[in-house]
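Only a single protein chain was left out; the remaining protein chains are all shown in position.
We call the chains A, B and C, going by the order they appear; numbering starts again at 1 in every chain.
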Amino acid sequence: MTETLTLGKALNLGLRRAMEDDPKVVLMGEDIGKLGGVFRITDGLQKDFGEDRVIDTPLAESGIVGTAVGLALRGYRPVVEIQFDGFVYPAYDQIVCQVAKMHYRSKGKVRLPMVIRIPFGGGIGAVEHHSESPEAYFAHTAGLKVVACSNPADAYWMIQQAIASDDPIIFLEPKRRYWEKGEVSRDSATIDLHTAKVVREGTDATVLAYGPMVRTALDAATAAEEDGRSLEVIDLRTLSPLDMEPVYASVRKTGRAVVVHEAPGNLGLGSELAARITEQCFYSLEAPVLRVTGYDTPYPAARLEEEYLPDLDRVLDGVDRTFGW
Amino acid sequence: MTETLTLGKALNLGLRRAMEDDPKVVLMGEDIGKLGGVFRITDGLQKDFGEDRVIDTPLAESGIVGTAVGLALRGYRPVVEIQFDGFVYPAYDQIVCQVAKMHYRSKGKVRLPMVIRIPFGGGIGAVEHHSESPEAYFAHTAGLKVVACSNPADAYWMIQQAIASDDPIIFLEPKRRYWEKGEVSRDSATIDLHTAKVVREGTDATVLAYGPMVRTALDAATAAEEDGRSLEVIDLRTLSPLDMEPVYASVRKTGRAVVVHEAPGNLGLGSELAARITEQCFYSLEAPVLRVTGYDTPYPAARLEEEYLPDLDRVLDGVDRTFGW
Amino acid sequence: MTRASSKRAAPATAADTDFVQLLTPDGERVTHPDYSVDFNPDELRGLYRDLVTVRKLDAEATALQRQGELGIWASLLGQEAAQVGSGRALREQDMAFPTYREHGVLYCRGIDPIMPLGLFRGVDQGGWDPIANKFGIYTIVIGAQTLHATGYAMGVAKDGKVGGDDGEAVIAYFGDGATSQGDVNESFIFASVYNAPIVFFCQNNQYAISEPLQRQTRVPLYQRASGFGFHGVRVDGNDVLATYAVTRAALDNARHGNGPMLIEAYTYRMGAHTTSDDPTRYRVASEVEEWQAKDPVARVRKLLEREGIGDDAFFAEVDQEAKVEAVKLRERVLAMPDPDPTQIFDHVYPNGSAEVDEEREQFKAYHASFEGAHR
Partner (left out) sequence: MTRASSKRAAPATAADTDFVQLLTPDGERVTHPDYSVDFNPDELRGLYRDLVTVRKLDAEATALQRQGELGIWASLLGQEAAQVGSGRALREQDMAFPTYREHGVLYCRGIDPIMPLGLFRGVDQGGWDPIANKFGIYTIVIGAQTLHATGYAMGVAKDGKVGGDDGEAVIAYFGDGATSQGDVNESFIFASVYNAPIVFFCQNNQYAISEPLQRQTRVPLYQRASGFGFHGVRVDGNDVLATYAVTRAALDNARHGNGPMLIEAYTYRMGAHTTSDDPTRYRVASEVEEWQAKDPVARVRKLLEREGIGDDAFFAEVDQEAKVEAVKLRERVLAMPDPDPTQIFDHVYPNGSAEVDEEREQFKAYHASFEGAHR
């Protein structure tokens, strides 16, 4: 049986279930206790699991991640909430030099089963630092795995799979989709964490997206249909490692690919996808892989973000351009 | 008239000249005073310019960069030395959120004429964190400019051009080439900071490199010549923004491109170059743009680095593969 | 083999409350061995006017947010004395580095109060010139500005602008939560090591969003300074006179070349963290009422009444003038134009970038393609 949940509520229930399943799971972050987090993703969890397992921390991201590493060394499974994407950088040193490398450094003797949850992306009319898409900074870092959920069902299962994994995982949550509803079956996960998923089949061109842009890509596909164009949409879900086989299969079929993300184009995920697709599907491509992304500027003031972020029209424009070749 | 200098000495003389030319230029960093820096790049400068302009700082990278921002606001032109690539991350928040964005945030009212010098790359048999190539982390960040020098003449002039620029610049120094000699003319710069340079002309394939890999690429080109293959080698010099026109022109001529860098391939500069070249030279390409890079692992122990780093043979292998298409 | 007795820190708790006070909640003056003020009646009335005005403008901004005219607002309600007291203590040549809540200091610096509303409306990210106004751009990343302030102060010292009454001093504002950030502690180190002319002004409003002070420290925050080699003082942050006196002394101490000081202004955030916040989830009404009784504005009114230098006519006039300013502010906010979309591409680099220019052109061409057309 399934039920209708918002993406935020699905995460909340996924966290709750992970804490029920394993007493070693602890949550850490700013304002995650009584307040339940600024997005209420941890709502009610401190009340039910206590201050020892849902830990309001001092206001210091490096301290949060660094002490989480220590808790992991002690046998805990810390799940860290970074309040907003733009506030993860004080912890960047601990993430890149410690979280990502300690297993390697110790020749496998140490495992850090940590999840770092980051609400990411724009579209909520926020002030500076609250709308960023830092995924490339993490995906470029060997030793980290990076995933992004795009819908309530994935949110519910992916967070549990990430917590159950012994790999250190950056878990990206599309904050502007927290309130979007979807059907969730709580019986069992249907697909592995590190797999991409074809979320709409099509024949003319492949649109690759993840997190908040999956909905945008699907809307574009619906609109394209009216123009008589059939778009295949793939939700990448796992950003590092990438799950490329479904992507190659799709592009070999369609011959055209457009990557969509909010992050700036320069050295964004789109560049890596374009490079790999071109290398593996060179003779199948009718046009170069095109990218529809945020611009190569800092994230602008809120009243400009609608113009900054890829939307349905820009995705369709990108698709049109691949047909222009 | 020209003279023969090591790359390290050329940087030292470039810094000295920049300090002579502008009294607002101050150097900041760990051990840059009496010691002259662990690589002696600032050797003798504190003695001649005083502790007020060559500042030994507390051991705190965020503090160094953050106070440099304040000094820039006060009208100084701080040149920060990060001791090794692997130690820039504690300053990552200040670099990404403040150095990169303050000009934008202030609608142009504030300028931060800062240079952050980072000795980067491997090949010196060092312990962990001393051999990394973090360029993509900065090049993906709008608001920063990123350059890398590869030879003494460029080192001497590029450091001066970077200091004279009002843009915040990440200045990457190929540490393993500090001791390599080259001819330097101290009369005047012959080329702008943000331009790529064809350092060897060829007709069969284009090899793109920067920093320490330029020498490797040139050696490969020499070896390839013996196999009767003519490689064109481009020293990118500017990593953000990229100077693509010379690259496109070359690839349109050769039809084949190989990008070489030490950084891991996944989301490295090679992916962006491959994506752009494919988009702009789609019908000129005989083969996909291939990448010869460090592997997607943390930087390994010193006794493994020779196997980890791209070398002449791996570059030639990459070139061979482009001819395999 | 070793002594058993505990070495737990002194029993002082983060909440103990002895501080410098010159004016009680009832508007009575009290004396302090180290600090005093000698304002004349006009100056006292001026401070009252400041307090009423910044509170009124703040309330107007909150109302504008409620009506959808601002995206969010970070109210200073309850912190008026801490901000007006310290803001008025600044000399013209002094430089201030604010967080995102120092609207009262901004007002004292003589900056157009519309400025922060542009930021919270989302039309820009801070429109004023920080150098010309001697008041930094609002900083949202907690603690980051304390290092900028310290570096700026290091520059003041390099310029030889310390040592006399005309010396320049710098003030860095931050909150109780910010004291946990590495950047803030590193700024203490740099300021101390270089003996920079800076005052660290911590508004301890008892909360970091939902987290009470106890999540950041178990001893009073002003005590943090001594271990870094400078002096810390706790002042009643709801007492504009004491805040003025302590801040003025610290600034003068800095400008005369005696280095940094830390001031903990003990106050309370009467409202929500921001208009997005719901404080009922984490604090009880009785606590808020307790602080209500320590209101920073009311006690100055009582003082003026007590000393017979403010009558009902005066108070009514001040309220009226503040109301007029608030109405003006509202009208100007409503009249604020949205930014031109191409501003996305402006001021990315002082020297520009061909890449960004190209994106701007593509952006224009793309939007031109819709002219007339509609999907």
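A few remarks follow.
In this section, contacts are C-beta pairs under 8 Å (C-beta built on N, C-alpha and C of every residue); 3 or more make two chains touch, one makes a residue touch a chain.
What you see is a predicted model; the values in this text were computed from it and never measured.
Interface note: of C:77, C:114, C:219 or C:336, the residue touching the hidden chain in the full complex is C:219. When the missing chain is restored to the complex, the residue among C:182, C:296 or C:339 that touches it is C:182.
Check A:45, A:88, A:126 or A:142 against the missing chain and you find that the one touching it is A:142.
Touch with the chain omitted from the figure is made, among A:12, A:98 or A:322, by A:98. Against the chain not shown here, subunit A presents residues 26, 52, 57-58, 60, 62-63, 65-76, 90, 93-94, 97-98, 102-111, 113, 142-143, 145, 165-167, 241-242. Remark: the residues of subunit C touching the chain excluded from display are 1-4, 6-10, 14, 34-38, 179-183, 185-186, 189, 192-193, 195, 214-219, 223-232, 245, 248-250, 252-253, 256, 258-259, 261.
Mapped onto subunit B, contacts with the missing chain fall at residues 30-31, 33-36, 38, 56-60, 62-63, 86-87, 89-90, 125-129, 223, 266, 295-298, 300-304, 307-308, 313-314, 316-317.
By our rule, only the chains that are shown with their structure count from here on.
With respect to subunit A, maximal separation of chain centres occurs for C (centres as means of Cα atoms). Averaging the CA coordinates per chain and comparing them to the mean over all protein CA atoms picks out A as nearest.
With centres defined as mean CA coordinates, subunit B is found 31 Å away from subunit A.
Spacing of subunit B relative to subunit C, judged by their CA centroids, is 40 angstrom.
Each of residues 124-125, 141, 182-183, 348, 355-356 in subunit C touches at least two other chains.
For subunit B, residues that reach two or more other chains under the stated contact definition are 62, 90, 93, 97, 104-105, 142-143.
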